[in-house]
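Here the complex is missing one protein chain, while the rest keep their positions.
Showing subunit A:
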Amino acid sequence: MKTMINLESIEKHFSGSVVVPPLSLSIQEGEFLTLLGPSGCGKTTLLRMIAGFEQPTAGEIYLDGKALTSIPPYQRDMNMVFQQYALFPHMNVEQNILFGLKMKKVEAAEQQRRLEEVLQYTQLVELRKRTPKQLSGGQQQRVAIARAIVNNPKVLLLDEPLGALDYQLRKSLQLELKNLQKNLGITFIYVTHDQEEAMAMSDRIAVMNKGRIEQIATPAEIYNHPKTLFVATFIGENNIFRSGDASIAVRPEKIKIYPKDSELDKHRKNGTITDMVFLGNMSKLFIRLESEEMTVLAHEYATESRGWQAGDQVAIGWSQADEVMLT
């Protein structure tokens, strides 16, 4: 494994305010890395700096060992899939896909060969003469990806590429994208605010907040061992118990519910079920604690249902192994 992209103390200021404080990050060849965070967290700015549309205020970006700062976007060996696809409306599918090869003065026969290959690969053969206007959202998205990968980039940058599509289509395209990345072996840098999407596709996720990377790890590590309060609450649902300066997080599915005054457990707390939300395979139970101002969320799977109802007095507990210390 070699490092494909290396960010060294990258900083970005916009008219005096710091959008990205010094940040370092390295991305391996063939890796699917997701920059995940709420809007305004700096993830898109970071992606645009890698693409070359924004200049870092300080620091250096390396692509495959080569410093990029002085290289304009059109000479960087990477391609971007834009949020609204940015397909050229006055060109048909073929012309859109060929644009990059024409600009790089690739030989005509080679252009045709790569065009056919990528059309096959993205299942756009029948749509090749259509203009973007005549395509559905999902088809436009495929053209955007075809237009990028036909150039054989070292890195593909994706800026919320599924954001404009409906839920069902997004789900199926997540899988398609992941497979595409595996088969092509291209390094993917993927920006999204959708944690489910990040979990489903990434090798590693960098969770960003206020321009900083709060944690960078595999999806399982991020979910099971969040390092900070932000990560613990941004990814999935969590219960945060505070005592003094320390905070611990316990996932709702790790919370066990007992009848009051039975099955004593040292982590137990007493409370009352205030609400129940039925979700099919499981229910969400909201439990108001007696001892502190807090409502705990617990998941109870349908197969293990014990028939709790709103208003029941219960005790909750969890095993120590499921506690995560936050900093």
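Criterion: a residue touches a chain if its C-beta (ideal position, glycine included) is under 8 Å from a C-beta of that chain, and two chains touch if they have at least 3 such contacts; residues count from 1.
Just so it is clear, contacts and distances are computed from a predicted model.
Enquirer: UniProt protein name for the omitted subunit, picking from "Cytochrome c oxidase subunit 2", "Spermidine/putrescine ABC transporter permease", "Cell division and transport-associated protein TolA" or "Heme exporter protein A"?
Expert: UniProt lists the chain left out of the view as "Spermidine/putrescine ABC transporter permease".
Enquirer: Touching the hidden chain in the complete assembly: which of A:Ala51, A:Leu68 or A:Ala298 does that?
Expert: In the full complex, the listed residue that touches the missing chain is A:Ala51.
Enquirer: From the list A:Phe99, A:Tyr258 or A:Phe286, which touches the chain that is not on show?
Expert: Here the residue in touch with the unshown chain is A:Phe99.
Enquirer: For a quick check of understanding: of A:Asn79, A:Asn92, A:Gln174 or A:Thr192, which residue touches the chain that isn't displayed?
Expert: Final answer for the missing-chain contact: A:Asn79.
Enquirer: Tell me where the left-out chain touches subunit A, residue by residue.
Expert: 51, 53, 72-75, 79-80, 82-84, 86-90, 99-100, 103-104, 132-133, 135, 140, 147, 151
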